[in-house]
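Removed from the display is one protein chain of the complex; every other protein chain stays in position.
As written, the chains take the letters A, B and C, and residue 1 is the first residue of each chain.
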Amino acid sequence: MSNTFGNIFRLTSFGESHGKGIGGVIDGFPAGIKIDFDYIQAELNRRKPGQSSLTTARQEDDKVEFLSGIFEGVSTGTPIGFIVWNEDQRSGDYDSMKDIFRPSHADFTYQQKYGIRDYRGGGRTSARETISRVVAGALAKLALDQIGIKVYAYTSQVGHIKLEKDYTSYNMNDIEKNAVRCPDLSKAKEMEALILKIKEEGDTIGGTITGVIKGCPVGLGEPVFEKLHAALANAMLSINAAKGFEYGSGFNGVEQRGSEQNDVFITEHGYITTQTNHSGGIQGGISNGQDIYFRVAFKPIATLLREQQTVDMEGKETVLAAKGRHDPCVLPRAVPIVEAMAAITILDYYLLAKTNRL
Amino acid sequence: MSNTFGNIFRLTSFGESHGKGIGGVIDGFPAGIKIDFDYIQAELNRRKPGQSSLTTARQEDDKVEFLSGIFEGVSTGTPIGFIVWNEDQRSGDYDSMKDIFRPSHADFTYQQKYGIRDYRGGGRTSARETISRVVAGALAKLALDQIGIKVYAYTSQVGHIKLEKDYTSYNMNDIEKNAVRCPDLSKAKEMEALILKIKEEGDTIGGTITGVIKGCPVGLGEPVFEKLHAALANAMLSINAAKGFEYGSGFNGVEQRGSEQNDVFITEHGYITTQTNHSGGIQGGISNGQDIYFRVAFKPIATLLREQQTVDMEGKETVLAAKGRHDPCVLPRAVPIVEAMAAITILDYYLLAKTNRL
Amino acid sequence: MSNTFGNIFRLTSFGESHGKGIGGVIDGFPAGIKIDFDYIQAELNRRKPGQSSLTTARQEDDKVEFLSGIFEGVSTGTPIGFIVWNEDQRSGDYDSMKDIFRPSHADFTYQQKYGIRDYRGGGRTSARETISRVVAGALAKLALDQIGIKVYAYTSQVGHIKLEKDYTSYNMNDIEKNAVRCPDLSKAKEMEALILKIKEEGDTIGGTITGVIKGCPVGLGEPVFEKLHAALANAMLSINAAKGFEYGSGFNGVEQRGSEQNDVFITEHGYITTQTNHSGGIQGGISNGQDIYFRVAFKPIATLLREQQTVDMEGKETVLAAKGRHDPCVLPRAVPIVEAMAAITILDYYLLAKTNRL
Partner (left out) sequence: MSNTFGNIFRLTSFGESHGKGIGGVIDGFPAGIKIDFDYIQAELNRRKPGQSSLTTARQEDDKVEFLSGIFEGVSTGTPIGFIVWNEDQRSGDYDSMKDIFRPSHADFTYQQKYGIRDYRGGGRTSARETISRVVAGALAKLALDQIGIKVYAYTSQVGHIKLEKDYTSYNMNDIEKNAVRCPDLSKAKEMEALILKIKEEGDTIGGTITGVIKGCPVGLGEPVFEKLHAALANAMLSINAAKGFEYGSGFNGVEQRGSEQNDVFITEHGYITTQTNHSGGIQGGISNGQDIYFRVAFKPIATLLREQQTVDMEGKETVLAAKGRHDPCVLPRAVPIVEAMAAITILDYYLLAKTNRL
């Protein structure tokens, strides 16, 4: 009951890190959309390992193979199956993990819940699982593009290095200009330096990603239980290592007074709009036509290139050796995943909103 | 598709602020649970208006009437219908709101989405809607109590006044000792003073609530898309005025390194546990047996006792007059709502986890 | 997980025969529909007991009270709560049933499944539960009326008395002209006579109801698992005492050859249509624009006005006395229920189909 996301537009995913591949079934994708396969692969490439010195040195091609639902390059309304085959992994690397619970990983909880786990590379809990999200997100973006909705995300904090200005101060086209995916090019350099330093120390570091959705029409969100921001929170917190979500004024806004935070309605060019946007584009759980923006917190990756104290399956103390090839910071590769989950959510709620009136 | 919450244990709610009442149907509640009606009413009383000088002066009894699903004081496994009748509201008060969009309320988005809205007291968007959550939450708590799970919440920040220590420093039994529902009795006094000052100024203020779940067994949570923390985020952000959610180390943890944040496994009294709990009791989306804790941000209430600039349905500028009786701060009355949504979520995932093995 | 029906347009129902009332929450009803309260009550009156000599002598008014979701006579898109209060029942009548399992009722299965049951009048298993379906169905019909879809049902068989001709031979306006709700006025008389004879004997009799949906546009149905006829089957078999469902050529068609049964496509008045309609208006699980028709089998009611052999909760043999006031045949009152479930299903799939393209 857990590997399907969405109401109308739905992704059902499968696959483990060291199994045959990562894939899924996308159901409810609107019929008649022209599929740009190069675009989808380009999105996957933004997520893949080995793309810069900031990420793991593992090399994986991550080519997506579509299995159904597309005919002569156009979506048919039938389910879109797809798979990204896993390449030759060094499964042997993981034999030592068979009986060990890695700190702050899901080895212990999976073992307890299911009585069994595929320990090779984290199995189902590996971030390779997010491949299926990026594929579905790329399809969603193709559909959203047709109705003028654009989804962006960028790294807004790495460790203590934090963008002080909000998204309106940046050019979204600058995001891809550096490896850390930060539109503030000067902060980006600081972030890169920090990540490289952390990497050298065999350690890891957390950060935040900011998401921005432009061009979203009024009326998306299904209160009271499927408010648009609740759906976005659910989407974001389903991503590996995510620890927090806020939208609009978020946690900082709690110190404000209502008289400071309320977004005054005004009329501009004949349209009702708001003077400020502390609401983050969502009021009462429904999009109000302004930009939607939110921030997601990611913890430092749990896999360190250092020895760590832990216990084995019998509860005996042991030492986890430092090996494998891992990212020192999840942020740069998580940017396309945040975008993907946002796009999936927005398309789903766009389709849902079509049912509000006869 | 929006007024039902949960997978197995499900609340479907209905009702508007100035309609006949607020109620719902609770489906999937386990059979055979003894219903403590006094307890449920006591929970509702924690939410009702007029309970202290910090809340609105409106007086509503909010007595719950159960309509089905309980036989001779015991749950039968059939749906539990219930209603809290609205008392004589001053609907006339709201005639002036008919054609006006109140800033940072949902008047505009509802009107656009549905083409019609019940403007009296905010209609469906009123926080009176949360009555149904508290009823369902009280039932969930009765069930959770039988399996040793306890759910707590408390006010951890009001405006700039913030608890510096985490939940382990406080006695959960102190929460109800003051009107603001804060277990730090000295901070509580500061918070109360601030709220009263804000109230006098006709303004409002935000804050945060911390939730704590104790006694949760290992194994709750259904990755990859229904991770336990994603479900809690979804639950919390469905509450009126909520703007953010974090669990465990949350947003602050992003500045940490992995070597600081990882929770080392140890064996204690023959059980595997963790030395620290930055994970917030959830690893890989599954409860690990430690305390679950999280924090929810609430914005200042949008209704002010001050005049505000806005537009009417034609887009013409107008002034929203200051009237009605409203809370200056949502926090004190939101504490039982946070607890309720947490209890509903935990019971739902407890039942789901029963299906993981044959 | 069991008292909610539908995907977008959803009914969640509650209530027991001898509890406070029968009601529900209707979610996903399109906003902006004018509500004809007299029509809804008239539909309920078609279901209520005591309307003719063919039905139980019990007198219940069954007045529906709407609790939310309607403002100034128009649906608002928010959930529509409603209740039909139970009137003074002779609960005492049922004390003798406390420890007895009535043959072919659900006493035994509810007791085993839930460990407890409300035995008064069958509790949740009473056909009074269908009140909520008729209310939701009446609302659905109001919406379908606006798009030109009409739903009909009639009694097509009582015991061995069976209409030999299909629905195209009858005038749907004749259905309500007799108490048995059969448009063949001569057969109707035979059916009535049979029912009265059976009643006198303290026995009961089964029959079939035919459903017809006219004006349904092409494109409703969501294959491969939510084919329109599968959804109708699911809807019909959720009705008390239903034992079978067939659509189009149904069970009789299995003796035919493909060359006899295939519906040849032709062009008429510029539109593609079919020469025959053995498909019952549904091809590949999707409506094809022709009339949809189906047939539902109902078993004889299990409650007899005769003594019956049975066992008590300890498994001891005992005799079930003949008392109470019951229908000798479920058919006449089941006609509006079949219509209601068909209308609910069609509206739901009409709304779903809006999401097939961007």
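Keep in mind that, in the parts below, contacts are C-beta pairs under 8 Å (C-beta built on N, C-alpha and C of every residue); 3 or more make two chains touch, one makes a residue touch a chain.
Quantities reported herein were computed from a predicted structural model and do not represent experimental measurements.
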| item | value |
| --- | --- |
| Touch criterion as defined above, residue of C:101, C:152, C:167 or C:350 at the omitted chain | C:101 |
| Residue among B:59, B:96, B:146 or B:275 that touches the chain left out of view | B:146 |
| Absent chain, residues of chain A that touch it | 1-4, 7-8, 10, 12-16, 19-21, 23-25, 27-28, 31-32, 65-69, 71, 74-81, 83, 110, 113-118, 123-124 |
| Chain C residues touching the omitted chain (full complex) | 1-5, 7, 13, 101, 103-106, 108-110, 112-115, 124-125, 129, 157, 159-160, 198, 203-208, 218-219, 221-227, 229-231, 233-238, 243-251, 253-267, 270-272, 274, 278-280, 283-288, 297-304, 306, 308-311, 315-317, 352-353, 355-357 |
| Where the missing chain touches chain B, by residue | 8, 28, 30-33, 77, 143, 146-147, 351-352, 354-358 |
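Keep this in mind: only the chains that are shown with their structure count from here on.
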| item | value |
| --- | --- |
| Central chain (distance from its CA mean to the mean of all protein CA atoms) | B |
| Centre distance in Å when chain B and chain C are each reduced to the mean of their C-alpha atoms | 39 |
| Touching two or more other chains - residue numbers and ranges from chain B | 1-4, 7, 13, 110, 113-115, 124 |
